[in-house]
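Our next item is subunit A:
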Amino acid sequence: MSDWEAKITTFLCNWCSYGAADLAGVSRFQYPPNFRIIRVPCSARVSPKFVLAAFRHGADGVWVSG
Partner candidate 1 sequence: MLRYTEKIQETAKRLLQEKRVDAFIGYGKGSVPMMNQPLMVSDPDRVDRLYWDNFCGLNLCNYLTKRTDKVGIVANGCNSRNIVTHIIENQIKRDQLYIVGIPCEGMIDHRAVMRAVKQKEILDIQQNGKTFVVKGADFEETFEKEKFLQSNCAVCIHRNPVIYDELLGDLVEEQTGVSPYQDVEKVEAMDPEKKQGFFTRLISRCIRCYACRNACPLCYCPTCFVDESRPQWVGKSSDPTDTLTFHFLRAYHCAGRCTDCGACERVCPMGISMRQFTKKLNKDCQELFSWEAGLTLDQRPPLDVYRPDDYNDFIK
Partner candidate 2 sequence: MENPYLPYPVRIDKITVETEDRNLKTFHFVFLNPEDEAKFAYTPGQFAELSIAGKGEIPIGIASSPTEKGFVAFTVNKVGLVSSYLHNMKEGDVMGIRGPLGNWYPWHEMEGKNVVIVGGGFAFTTLRSSIIYMIHPENRPRFKDITVVYGARTPGMLLYKDELAAWEQRDDIHMHITVDGTNDPDWKYNIGFVPTITEQKITSADNAIAIVCGPPIMIRFTQPVLEKLGFPPERIILSLEMRMKCGIGMCGRCNIGDKYVCKDGPVFSLAQLKEMPPEY
């Protein structure tokens, strides 16, 4: 299992966390590479269907951030 890397589907709010992620990138902060980021217009756009869809497609984790 050593070469296994978690896939984490990540829903980020365009105005908040996406900005933070962007800033983190610009500032050259290091963070783990496991995230598959989906930008949403608002974290309230994320419906339970999305979260389930992520798990159904084999995501190991889901992170919703506003």
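A few remarks follow.
What we mean here is this: contacts are C-beta pairs under 8 Å (C-beta built on N, C-alpha and C of every residue); 3 or more make two chains touch, one makes a residue touch a chain; residues count from 1.
The set was built so that all candidates are chains of the complex that A comes from, given by their letters.
The structure presented is a predicted model; accordingly, all values stated were derived computationally and were not measured.
Checking the candidates 1 or 2 against subunit A in this complex, the single touching one is 1. By the touch criterion stated above, subunit A contacts candidate 1 in their complex at residues 48-49, 52-53, 56.
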